[in-house]
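Certain chains of the assembly are absent from this excerpt, and the rest are unmoved.
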Amino acid sequence: MPRSDLSIAMVGSGGDGVVTMGDMIAQAGARDGLNVIKVEAYGPQIRGGESSTTVRVAANDIYAQADHVDILVVFNWKDFARFKGEITVAPDAIILSEAKDETEVDGADLGAGPNATWIKVPFIDLAKESAGTTLAKNIVTLGLLSELFNLPQKPLKRAIEKKFSKKKAEVLEANIKGFTAGIDFAKTLGEDVGDRRLEYTPGEPRLLMSGNEAAAVGAIHAGCRFFAGYPITPSSEVLHFLSEWLPKAGGSVVQTEDELAAIGAVIGGSFAGVKSMTATSGPGLALMTEMLGLAAMAEVPAVIFDVQRGGPSTGLPTKSEQSDLWQALYGSHGDAPRVVLAPADVEDCFHSTVDAFNIAEEYQIPVIVLSDQNIAQRRETLSMLTLDHEVKERLAPTAEQLEDYKRYEITPNGVSPMTWPGIKGGQYQTNGLEHDEYGRPTSMHLVHEKMNEKRYRKLRPIRDDYHFIRQYGPDDADLGILCWGSSKGPVKEAVLKANARGVKVAAFVPQVLYPFPKHEFEEFLRRIKEFIVIELSFSAQFYKYLRTFLELPEGHTHIFKRSGGKNLTVAEVEEQIAAILPRAATKREVLV
Amino acid sequence: MSAPEVTYKPGDFKTDLKPVWCPGCGDFGVLNALYRAMASLSLEPWNTVILSGIGCSSRLPGYVATYGFNSVHGRALALATGVKVARPDLTVIAVGGDGDGMAIGGNHLMHSCRRNLDVTYILMDNEIYGLTKGQTAPTTPTGDKTKSSYWGNPEPAVDPVELAISTGATFVARGFSGDLKNLTAMIQRGIEHRGFSFINVMSPCVTWRGDSQYQLLKAKLQELPEDYDPTNRASAVKYTRETDVLTTGVLYEAGGPTIGDRVEHIRMMAQEGGKVPTTREILERFMPSM
């Protein structure tokens, strides 16, 4: 039966070129208007070690990586060992492996069932024969895959031409021969695999980008013109992209000596009137928390884009986890207001970043955007992003206000007009000490109380203005799922699938975590009787956070939490639904 | 700096905040020298930013009627980097103490020197932690008893001037808070200098180092020889390790591009067409290219 949705994993090492393969399939898919999600993974070796790439291409909407791949290409079973447990195949998968590799493989280990199709392909020989070099193995494979599964063949060929366009003509020629050899070999395989072809109508080309790239573009869109950062996996792509593009936009980038300097420079740049941002991951955010408090206290806009990875400490630097939540919400000493946003997919990374700048500037407050490795580094197809996302600016004082300028004037919404250097008569002297309306240091309790009130008062209008929240499923669901960030993908997919089967499950995914969207949560809680919180944090950071604001019904609130290091799967969500729903139904009868 | 429209008197730079400093503190001298230097340069207060960390000395920005930021301990230069790179048109001055600049802030100092950040940094060196009531600083002489070194400081003192020269500062001077005239001139030259200007001002702490510190310093101070050539890095370094004398004056001065110049150059390269790309144009880069 032809498919509208196909996942392919390719595993090899160093010279096998599997990463290039993944890129080309993704590019070709995007070119033909398909939906694509592509991820990569690596072994511990810095280079030349095991690597894998998994591409999902589909004619229908997709929200996450697939749980199981339909097609697995293995150049070397030894390399595959590294990904055991990370890459599993569908029971009826097609497994294409190097003919020369005689390793015994237990299909059950991969997840393969009796219906799986095992094909030995002489990749090495085909490459050598056709292109004259084993290096062309991946190109042979692309030919083979495109023919077997109806992957966009023309765009693939053009991608190959592009890749080798700068090399000698013979090189290109050899690779085209390799591509053709793959196609030809596929034809010899006959009908066995013919029923797994992708069925689709080519459409308009789509964007193909990662969450980090989307965030970087969002920053420029929002008017960011100064970036200071220190490299750290998995956030460095933000720095990389902006190092090229921010100067084009008339801005500047500094790679600082550490994260302390980065957040310091951001506060400095912003104080100087330029929209400023940094990007980091858990360890870097930890180093920034002291100065997060400074931004809160001196009321300087600041955007901190944090890409979560596995922790604690250096942890699992290349893997995703949702465990920077607590330090984002609670890091820093004293009562230090900040805003925490949480994009849930690649496109969100653009919009959340624009929102972050808007909130930071409008409310003179630090804003943390909590992305994670999953959405940050995967490449995903998107329609041209909504480009009319409004951009907001800082409130400057009127000429009249400047006459007796109170930088920290107490106002109904907590926002005081803010000047910046260059504005004549707008000079003020600020600090991280408690201060009065003019910014003059004080340690008087009463001033402290008033100023705390003022600083926290700003959170109310933010909560009222920003309703970035997603909900899926029916209003009268039997089960409500509460989750955040990249968990949205598999949760949404599971919910929509369940709904399609008539199972009444709903999901609630807030993109604003703090100020807490209490009203919206309570609306959701009111309609539904049974809940589950799903998150990738061993200590259930999200669940515990929810408890601080919500009365989660005792005995009717479940938790599915686990460590990161492996992305959440649709199956995990489905299992939870399956396990709880019958019980929920029983309970409800009892209640009635 | 563009030609000034108005002229200023030192007093014009005063705010109405009363300094918290102890009577007799060396920092008063530094503040006065700064007022004078700013006045003779006719710095426009609204185009000038003064930043600091935390310490007695770091209270200074509160007393100057420019844009000012008394930030957190050790980070004056981190903030100053942001201000100056984001807004190269501004005059940026950073100030702080020996603990702020050489202990917790040492890394930012080293890297600001290296980058040749166009900022004037005035380090008020009292060889002690003043604000926290008298603990050992990186400039406290070995063996001295302080609140935190009951048995005497077990660490050699660092020479801020040597550090600045060897990590790449392009203007390095040593001054004394009790010598208003020379200090004013030095600060003025520092602000005029294009690149990182480092001014290590010996600024006695009457409270935690006693009267003796002032006397001791005064006795050790000595001006540079008339014919001194500050462009010679090697000879500058020689003046840093003396122990019986402390030479004041501009020890080193050199040219060379600042980080700002280099960032500006990058902007020029990047904006070859002169046009800022729209978001849509940036996104084009993510269309499958084939």
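Per-chain residue numbering starts at 1, and chain names A and B are given in the order in which the chains are listed.
The criterion applied here is as follows: a residue touches a chain if its C-beta (ideal position, glycine included) is under 8 Å from a C-beta of that chain, and two chains touch if they have at least 3 such contacts.
None of the values given here were measured: they were computed from a predicted structure.
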Overall stoichiometry - one representative per chain kind is placed in view: A x2, B x2
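The rule we apply is simple: only the chains that are shown with their structure count from here on.
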Of all residues in subunit B, those that touch subunit A in their complex: 15, 17, 44-49, 51, 54, 59, 61-72, 74-75, 78-87, 89-90, 107-108, 110-111, 259, 263, 266-267, 269-271, 276-277, 279-280, 282-283, 286-290
Residue ranges of subunit A touching subunit B (in the complex, touch as defined): 27-28, 30-31, 155, 158-159, 161-162, 205-209, 213, 217, 220-221, 225-226, 228, 244-245, 247-254, 256-258, 260-261, 263-274, 276, 290-291, 294, 298, 384-385, 387, 420-433, 440-441
